[in-house]
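A single protein chain has been removed from this complex, and every other one stays in its place.
After this line comes chain A, so read on.
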């Protein structure tokens, strides 16, 4: 075997780049979050102020509002994607002509830049340009205006996310469904189980690992949604769609209050980790213990 020195040399550039652009920023932002620093304020010095930034954060209504809508957004978007994605994956299990073509079409949104997805849905839903408001108005007399209605804006961001990311759920669940053995299903049918019993007692437990991995990926991605929402609504109206990432980009970053901004960033990172950890503990860990 070769000397390990060569191994470290080959690994070194990767470690150096990730150190300077991944590790250093993390510790830097952590350090800054305990300081007061606004280079454009009267006193531009970096001053240690303990946990003051975090104390202020707890009473920051803008931040709390953003946190609330983010949780609602992630919940509705990921839940819808799971249900629709599962149904579409089941619909792909049968043989029918043109299956490969339909699958390719269904995969298209995945490769699109989030900012383009935002731009497309802006063109679809902006009043007087978009087709959706004009159809809703002429068919149901319903006035859809994402610029003024908080509910409309929120709903459209959820629909946009579902349009963009359901294919990912479909593809991963197809992979899981294809690999299922046929025996338990045949046995259940012989025993006279109905469709719903088969789903709850056989299909669901068997695809659970793949399903949980998908929830995990989607949860992480949905929590950091920024580009498309920024493009579609700019976080508005009010704070209806100002999700955490949008909040940092639009409210925190331009204010040059770097100490406080760092505290917000650290809390967002912390909440993301906690959300993933909770999901892991609640859903994945007990399964591993059983197995």
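The rule we apply is simple: a contact is a pair of C-beta atoms (placed from the backbone, for glycine too) under 8 Å apart; a residue touches a chain by one contact, two chains touch by 3 or more; residues count from 1.
Criterion: contacts and distances are computed from a predicted model.
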"Menaquinol:cytochrome c reductase cytochrome b subunit", "Exonuclease SbcC", "Maltose/maltodextrin transport system permease protein MalG" or "NADH-quinone oxidoreductase subunit M" - which is the UniProt name of the missing chain: "Maltose/maltodextrin transport system permease protein MalG"
Contact residue for the chain not shown (choose from A:72, A:175 or A:204): A:175
Given A:11, A:64 or A:204, the one touching the chain that is not displayed: A:11
Hidden partner chain, residues of chain A it touches: 1-2, 4, 6-8, 10-11, 13-15, 17-18, 20-22, 24-26, 28-29, 32, 88, 91, 94, 96-98, 102, 104-116, 119-121, 123-124, 126, 128-131, 134, 163, 167-168, 171-172, 175-176, 210, 213-214, 216-217, 220, 223-224, 226-227, 230-231, 244-245, 248-249, 252-253, 258, 261-262, 265-266, 268-269, 272, 276
